[in-house]
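All protein chains but one are shown in place.
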Amino acid sequence: MLNDITLGQYIPSNSLIHRLDPRTKIIGLLLYISGIFIVESYLAYAFLGAFGITVVRLSEVPIKMILRSLKPLWFIVLFTALIHLFVTPGTPIMTVGSFTMTWEGLDQGLLMGIRLLLLMSFATLLTYTTSPIALTDAIERLLKPLSRFGVPAHELAMMMTIALRFIPTLIDETDRIMKAQRSRGADFSSGSLLRRVRCLIPLLVPLFISAFRRADELAVAMEARCYRGGDHRTRMHTLAYTSLDRNAYIAVFVLLAIIIAIRIGKTCYGM
Amino acid sequence: MQIEVKNLCHHYVGAEDNQPPALDHVNLTIDEGEFVAIIGTNGSGKSTLAKHLNGLLLPSEGECLVDGMSTLDYEYIWDIRQKVGMVFQNPDNQLVATVVEEDVAFGPENNGVPPEEIRRRVDDALRRVGMEAFRDHAPHRLSGGQKQRIAIAGALAMDSRWLVLDEPTAMLDPQGRQEVLGIVKRLHKEEGIGIVYITHYMEEAVAADRVVVMKNGVILTEGTPHEIFTQTKMLEELGLTVPVATLLADRLRAAGLDLPQNIITDEELAVALCQLR
Partner (left out) sequence: MSITLNNVTHTYMTGTPFERTAIKNVSFSINEGEFVAIIGHTGSGKSTLVQHLNGLLSPTTGTVTVDGIDINTKKAESLAARRKVGMVFQYPEYQLFEETIAADIAFGPRNFGLNEDEVDERVREAMDFADLDYEQYAQRSPFQLSGGQMRRVAIAGVIALKPRYLILDEPAAGLDPIGKRIIFDKIKGLHEHGTTVILVSHNMDDVAKMADRIFVMHQGVLAANGTPKEIFAQRDLLKEAGLDVPPVTETLRCLKEHGFAVDDTVLDIDEAAKSVLQAVRGDRHAE
């Protein structure tokens, strides 16, 4: 069942965070990220971190899953932290060759590293707790006010839905075509780069033809089901804010207020 | 209330001038609640005809009327498509959403039905095709037969009164074929939904009230399954398969047994043979 809703990493559950309106989660994430970039002191980070941990606990997503999703990003975090460590001017700790580590650099490096980690864990948490359809719905509705300025909100959402629907089908198809061509002696895995690129033609041409054929058939099927764009369309699942969302917004704004207060305190009074 | 096809001709755009039309003066009336099977080889025009019944293709000549509304009249096109639901051959290329119930909701959503009513119709449609347990599954994980049942549910949720199925079982395994045919039969018998069923499989066409045989864009003949499937010679000339009971009865008759002409099912053959005892 884990993989049933397909793609991405959605982990079905009925936790508080899962039950939040997807719009709340997207806006909440954006506010949290802006919070991350306002912060400069460890005290404020403590608040951000505590908030983050609470949300993860409430989401019932195992910490292990969050850590696992961060794995491929460790390198970037480390790299960013190291750069800050060496290039920030200040009191030296030690010198390696022509590079000098500074206390200020250590400070900056740590802060930057924490920033990235928090940012990524929160973004992953959104995909862990929100199904792709809910995300698509939320994006459509959040963009809707912009449609009068020519932003094709419905069309974008429809495209996302169809992409999500067909990606697994096209993956299966790729596998089948590759095997069919391998049975005819094609070799996709050896030779020079140029040779390998040329070897992709027998795979890509059938894949494109098939994708176009599917698109064509799907368009006819959609027309047969009265599809005529986003106007006058209703939805079975309407998004509705509940008291849960109100509380979530309050929590995020309180957090932001604290962070801003700390920052103002720091700049004005040198706390 | 009926679907009337009057003197319908269809030339595909871009087809060369010397090519015969895909449909050539076809006349056909389908009554409400009727189950019509259309058989014929590839290129006989049966899919083209099917696509006219809900205005996916428009007549080059003649007209197609659904409850008196012409598909040529743009004003009525959405009403027509809502009344005449379609199921296509490839189960993969007609489901839009990433979750079963969202897909079933697609039609009524397009028609601007209020949310609570969509909910009711989706639940109802899923129940009628026996797929309520799969409501939150991803379509790509279902079997071919299950996908076709979802496609049928999608039409039912639009409140369609006719279902046009264009070779819905051609890509399915025997189990999937039985599932789909079973549901179609039940919808016809118990709910009075009109069925237009295009197929190569005689076992499926036998279930219909009326069988229409097409060749080269014209209707060659039509009649009850008994009238059509006992014409062994015509079917074989057309390259269509003949039911085994009919073939066997032909051979037994040739060998001197006195069997009636109208045998198309195993049961009928058995009963006729019993009377010879």
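Note that the chains take the letters A and B in the order they are written out, and that residue 1 is the start of every chain.
What we mean here is this: a contact is a pair of C-beta atoms (placed from the backbone, for glycine too) under 8 Å apart; a residue touches a chain by one contact, two chains touch by 3 or more.
All of these numbers come straight from a predicted model, not from anything done at the bench.
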Hidden partner chain, touching residue among B:Met69, B:Leu220, B:Met234 or B:Leu247: B:Leu247
Contacts of subunit B with the absent chain, listed as residue ranges: 41-43, 89, 143-144, 170-171, 173-176, 200, 203, 239-241, 243-245, 247-248, 251-252, 255, 257, 266-267, 269-271, 273-274, 276-277
Sites on subunit A contacted by the missing partner chain, in the whole complex: 2-3, 173, 176-177, 179-187, 201-202, 205-206, 209-210
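Assume only the chains that are shown with their structure count from here on.
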Separation of subunit A from subunit B, taking each centre as the mean of its C-alpha atoms, in whole Å: 44
Residue ranges of subunit A in contact with subunit B within the complex: 4-7, 131-133, 161-162, 164-165, 168-169, 172, 213-214, 217-218, 220-228, 232-238
Residue numbers on subunit B that touch subunit A, as the complex places them: 51, 54, 56, 78, 81-82, 85-86, 88, 90, 92-99, 101-102, 105-115, 118-119, 122, 136-141, 154-155, 158
